[in-house]
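I'd like to ask some things about the structure below.
Only one protein chain is missing from this complex, and each of the others stays in its spot.
Right after this comes subunit A.
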Amino acid sequence: MKKSTLSDPFKEARESKGFGEMDDQNDPVVMVLGHKDVRKCAHNWKTFQSGGDEVGRIVVPSEVHIRNTRQIPFEVDPPEHKSYRDLVEPWFKRPLEANYQAKLTQIINNVVDEALNKGTLEVVEEFALKLQSRALTLLLNIPFEESDLWISWGTHVFRSEDTALDGDKANILYDYIDAQIDKAIENPGNDLYSVLLASEINGKKLTKEEVKGVLILTFAGGRDTVINAVTNAIAYFADHPKSLQRLRDEPEILNTAIEELIRYFSPLTQMGRVVTENTHVCEHAIKAQSRISMCWASANRDERVFENANDVVLDRKVNPHVAFGFGTHNCLGATHARQIMKILLTTLAEKVGTMEIIKCKENIEDLDEFKRKVGFDSIHVTFNKL
């Protein structure tokens, strides 16, 4: 098996019963595994809610004990959800603008050039984290230099070596955002903080707490996910030099290649919901007030939808993956993430001849019944110029 391979640990459970079970800090989760069931649950926001009273409970692992601020619009249900989403959506579509793409290209060019000049480097810390942090300054529209601080936080803002969640570490981020909001109040600019602070919903100004909710979502949702997507992309093309050559020969497959890699990587394994009424999923009784999760990573390997689901088919034309979620709460940062992947793949094809994985340590998520590789804790790669 190649080092870049991400196997599908859910296959047997998905095909035999359709769900899995995991305990999560004594708050069990029924994991929905099949593509159709996952989409059905994501669509049914009334029975499977995001906006309940217990803030942080829909995240797996649960953040109930480390977070009191509601992430917005992510932890709000319709109809209120729509006002928030409509407010932030145009900002998060800015990556479609030529000016944004030009700046993002500069950032990614520099990261790739640094790698080529250095030769061998640890990709998670020295490539993916840098790229993600620098790109985030564009999404927030703040000075590039701010990324140095975020890079210094390391890859895990919420995690320590030995625990999945670390309240003290999370507070570093929350305190930082509080301070940035205060700065924006004193000295407003054209950044996301200031724009949100000046925004209104139904004639009422957004509160500091609401602004903080959008920013926590932006920081948390786009960190590990982007880092995993970038790192896995490097590992994949290191293992498959012919695929990199194919991008050079057939640039027209770029879009299908991006969507296929995102399907295959599924950087976010799952997302939870709180059940509002007694119901059934895959003929399994689910009680009100319990939790389910929609396992995007499993749905994206469902053979009933994806032929040769465990293969990366760079020109897969019909690819209804759910790697960015599905329905009301689909990923707000998807436009930014897709642009990162587009420019990264283009830049690699332009500049990099081959890459070689020297050594790596896999990042395996422990989901009780399942162990899923989601990426790497570390991976040393040699970059060779084209």
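In this text, a contact is a pair of C-beta atoms (placed from the backbone, for glycine too) under 8 Å apart; a residue touches a chain by one contact, two chains touch by 3 or more; residues count from 1.
Keep this in mind: contacts and distances are computed from a predicted model.
Asks: Under which of the names "OadG family protein", "Sugar ABC transporter permease", "2Fe-2S iron-sulfur cluster binding domain-containing protein" or "Glycosyltransferase 2-like domain-containing protein" is the non-displayed chain listed in UniProt?
Replies: Protein name of the absent chain (UniProt record): "2Fe-2S iron-sulfur cluster binding domain-containing protein".
Asks: Specify the residue from the set A:Arg14, A:Arg57, A:His321 or A:Arg372 that touches the hidden chain.
Replies: Answer from the full complex: A:His321 touches the omitted chain.
Asks: In the full complex, which of A:Val123, A:Leu140 or A:Val305 touches the chain missing from this view?
Replies: Candidates A:Val123, A:Leu140 or A:Val305; residue touching the omitted chain: A:Val305.
Asks: Among A:His43, A:His65, A:Lys118 or A:Lys361, which one is in touch with the chain left out?
Replies: A:His43
Asks: So one chain is hidden, and I want to know which residue out of A:Val59, A:Ile181, A:Ala238 or A:Ile258 touches that hidden chain in the complete assembly.
Replies: If we include the chain that is not displayed, A:Ile258 is the one touching it.
Asks: Identify the residues of subunit A touching the omitted chain, counting contacts across the whole complex.
Replies: 36, 39-40, 43, 255-256, 258-259, 305, 316-322, 324, 326-327, 330, 334-335, 338
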